[in-house]
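With one protein chain held back, the other chains of the complex are shown just where they sit.
Per-chain numbering from 1; labels A, B and C assigned in written order.
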Amino acid sequence: MAVMTYLEAGKLALAEEMRRDPLVWAVGEDLGRGGVFGQYKGLAEEFGHDRISDAPISESCIMGAAVGAAMMGTRPVVEMRFSDFALCAVDELVNQAAKARYMFGGQTRVPLVVREPIGIWRSSAAQHSQSLEAWYAHIPGLVVVVPSTPADNRALLKAAIRCDDPVVYMEHKNLWGLEGEVPDSDAGVGEVAELGKARVLREGADVTIVSWSAAVHSALAAAGSLAGRGLEAEVVDLRTLWPWDRETVMASVRKTGRLLVVQESVSVAGFGAEVAASVAETLHAALKAPVRRLGAPRIPISYAPPLEDRVRVTEEMIVAAAQEMAAVAA
Amino acid sequence: MAVMTYLEAGKLALAEEMRRDPLVWAVGEDLGRGGVFGQYKGLAEEFGHDRISDAPISESCIMGAAVGAAMMGTRPVVEMRFSDFALCAVDELVNQAAKARYMFGGQTRVPLVVREPIGIWRSSAAQHSQSLEAWYAHIPGLVVVVPSTPADNRALLKAAIRCDDPVVYMEHKNLWGLEGEVPDSDAGVGEVAELGKARVLREGADVTIVSWSAAVHSALAAAGSLAGRGLEAEVVDLRTLWPWDRETVMASVRKTGRLLVVQESVSVAGFGAEVAASVAETLHAALKAPVRRLGAPRIPISYAPPLEDRVRVTEEMIVAAAQEMAAVAA
Amino acid sequence: MPSGEEPPVTNLDIERYRERFRQMCRIRFFEEEAIAAARDKLVLGAIHPSIGQEAVAAGVCGNLRRSDIILSTHRGHGHTLAKGAEPLPMMRELFGRDGGYCQGKGGSMHIADFSVGMLGANGVVAANINIAAGAAHAIKLKGGDEVVVCFFGDGAINRGPFLEGLNWAGVFKLPILFVCEDNGFAATTRTKAMTAGAGPAARAEALGIPASEVDGNDVVSVDETARELLDTVRRGEPRFLVARTYRLTGHTSSDAAAYRPEEEVKERWLNDPIENCRRLLEAAGVPAAELTALHEAAAAEMKEAHEAAKATDWPAEALAYADVQDVGDPRKGAF
Partner (left out) sequence: MPSGEEPPVTNLDIERYRERFRQMCRIRFFEEEAIAAARDKLVLGAIHPSIGQEAVAAGVCGNLRRSDIILSTHRGHGHTLAKGAEPLPMMRELFGRDGGYCQGKGGSMHIADFSVGMLGANGVVAANINIAAGAAHAIKLKGGDEVVVCFFGDGAINRGPFLEGLNWAGVFKLPILFVCEDNGFAATTRTKAMTAGAGPAARAEALGIPASEVDGNDVVSVDETARELLDTVRRGEPRFLVARTYRLTGHTSSDAAAYRPEEEVKERWLNDPIENCRRLLEAAGVPAAELTALHEAAAAEMKEAHEAAKATDWPAEALAYADVQDVGDPRKGAF
């Protein structure tokens, strides 16, 4: 075990996969000098500028070229800088990458990873803060990964790179500096994740809190507070949204009888709706309280902190919601 | 009342609004010769080529230019041809149009209408058949309209054009030829819809079927069959997805105790999840059966009819689902 | 070369152009069969015939190896055949039948044959340009000597990917030939009316890609220019070719093209690339009967494909769920 940041863990994952497989390469703006957050720092020195490739400010072509390069047998890792800029490349991702294998009757695969840093972070405002994971979960052909810890950023990124499907890989900008233990390279376990498996981060009998990405940490903090108030929350980190781990979620809710989904993104038509609707469809009779979602209001993200804060789901909100849910049964 | 097609009703709405307001104009590829489905046929003759404007194959610029032209006080109606091509203009719609008013602190508005024909239609395959209304419902700042009848295509398009917010207006390609009664221009009522109001198309006490766009017609047909089997379905056509008419839906489900959402689009993370989750959150105790969604599987849309058909929600599926739901309570 | 009075051509590579003639005939008859089948509702979705443009497909692709790559457009039957795909699985795909190249999932606009390096038609105008740049990028990364040819229309030059993909090819010095088939129209619109500046070649040059222009209805010009350009491309430099041509039929098989004068079309039929080539070969001494035989053989081949496709079953319904993705495969019930 080594302690490292979420950012370093992602870099380690990429470096390890590039060492393992010469067909893995990364491309994006400014990568040669480390990328906008330093996630690629030093990699060009080891792998050269062909494999840690700069790109013009051409998001469509970065994504579209990755599709072509993936169909030709390489494994591109595409850096979009901010997930918001991936909106300049949606045709390439949704109409091309996601559909090519199917449309062409299985003649090809598009093994690419699109890294799309998401989330609210330091007054970045409306065009640099979005979390649109729900969009990609809706698109057949795409895999959606949303790591919340350093260990997962290594294990999931490695899995994403090895995956033969196009993967939308959403790191949360506010987690870059988060430190945590990461298994050693020769540990043999925990190094490469299985995509589609949630993790129960904390067990509890009273309420299931399902979350992903940075919101997991608020959920965990809230679970801590709740425990002090006599309420045991089970915290499930989905880790991947497509596929999402229905079994783990259902098992937990079957036990607790209560589901609270906690997401940073806009609640309306967010992925939490899928989880809540699925649980309501499947476990209606087992529910001790109605399913519930917490997420951002349907407003753009502001620059000024007091306004930006209005879209955040806080520990207090989670605690309050869980308590209300427990009170229903009481 | 006059009988006309869905297509003609849309054309009438645009013509009427263009006559009323000289600042309304339409722009898109091939509009001068009537547009790809003939929705603009004859309009250039009446309004000239400046107001029924051709465009280069430049979806980004069509959308982006509409944003600028809207901020400058005109009211562009943007034609995207197939909603799939709007994926070439997502930055312009989501990062620009939807956010400009907010980001700029209310200094401007972006009164544009984006017409995005959606849906499965005549073996159009994966890149010409999508229905991504859920995406736009998730984006703060956007209004989302999904008309299902000729009368609504007139009344809702007129309302969309008069709306000061950016409106994603999704006509269903399979409805172009649908005929129906449309109020006369001087009727005074029903001419311009109020956005955000659902319509109860059929009353019933046993199950609420919520639907929108072309799927409404399958829902209605199913309700007819169900009536023959002693089950009275209430069919609610949402008409707009943002805002969506929670009150009407909740009132109906409060009465019937059962919610079935019927959508053509992919079920996973589709808008049906929002409706189902909201009802489960709000009316848990009043439900006689679990909420339920019917929608497409998470697969791209095929070309060959037997494969294409596999994503369709049929009348039979709706009937079966409603009967199963009724059986729960029985 | 519509006139019949050329001097006898002496140094024409007869073998070569007989083969091109044959290829053009095959393309023509494939599409005529497809149009007829569309009328009979055997072809399901929209098809975009390339009738009148066959010399571009035949002239360019005749210079490619099997391992070379092409990317095509919505109007891609010609490119696909010329790259070596078989008519029967193509026709089956258009009919949405079992054994179609895409198992009936794609149709005309998504036809592909990866086994001959045909990486797909595309339903989104200009989207193939970036994908092609990426394919060439992969070849360079892997150190191969294959080339990529990317076909697109004159309407595609107004989409952003034109700029992004050409710039990309220039920056990374990729082995790619861009071929702009300038048929004067984008759907019902005369492309010129919606295009500022001097056109595709000027744009390419401004993006650092040397451009050549040829008469796209003259298979010899296309062939010779493409051959030369492809030599350069194979050495790792991108090139651009504009082929001026004309779409003799409508935008789709159901478009009567009423937006253009009949005389214009009539006149353009006099410049049919197949007839141009026939005249050339005849002038070079190839017996007319030999050419007629090639012509008829092509007709028969495509008629047979039509009949055979018609006799084929629909694909198995279960295929609808196949080949979506491995992780999160919908067949595993996770939806």
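To be clear about the criterion, contacts are C-beta pairs under 8 Å (C-beta built on N, C-alpha and C of every residue); 3 or more make two chains touch, one makes a residue touch a chain.
All figures in this text were calculated on a predicted structure; none of them were measured in a lab.
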Touching partners, among the displayed chains, of the absent chain: A, B, C
Given C:203, C:247 or C:278, the one touching the chain that is not displayed: C:203
Candidate in contact with the missing chain, chosen from B:21, B:45 or B:164: B:164
Touching residue (missing chain; options B:28, B:141, B:257 or B:290): B:141
Full-complex contact with the absent chain, from B:195, B:253, B:289 or B:304: B:195
Per the touch definition above, residue among B:72, B:189, B:285 or B:327 touching the missing chain: B:72
For chain B, residues in touch with the removed chain: 23, 25, 50-51, 55-56, 58, 60-61, 63-74, 76, 91-92, 95-96, 100-108, 140-143, 163-165, 167, 195-196, 242-244, 246
Residues of chain C in contact with the chain not shown: 158-164, 166-167, 169-171, 193-198, 202-203, 205-209
Touching residues (missing chain, whole complex) on chain A: 29-30, 32-34, 36, 54-60, 84-85, 88, 122-128, 267-268, 297-300, 302-307, 310-311
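Throughout what follows, only the chains that are shown with their structure count from here on.
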From chain B, the most remote chain by mean C-alpha position: C
CA centroid of chain B to CA centroid of chain C, Å: 37
Cα-centroid distance, chain A relative to chain C, in whole angstrom: 41
Of all residues in chain A, the ones touching two or more other chains: 91, 95, 102-103, 140-141, 242
Shared interface positions of chain C, touching two or more other chains: 100, 102-106, 110, 122-124, 160, 324, 328, 330
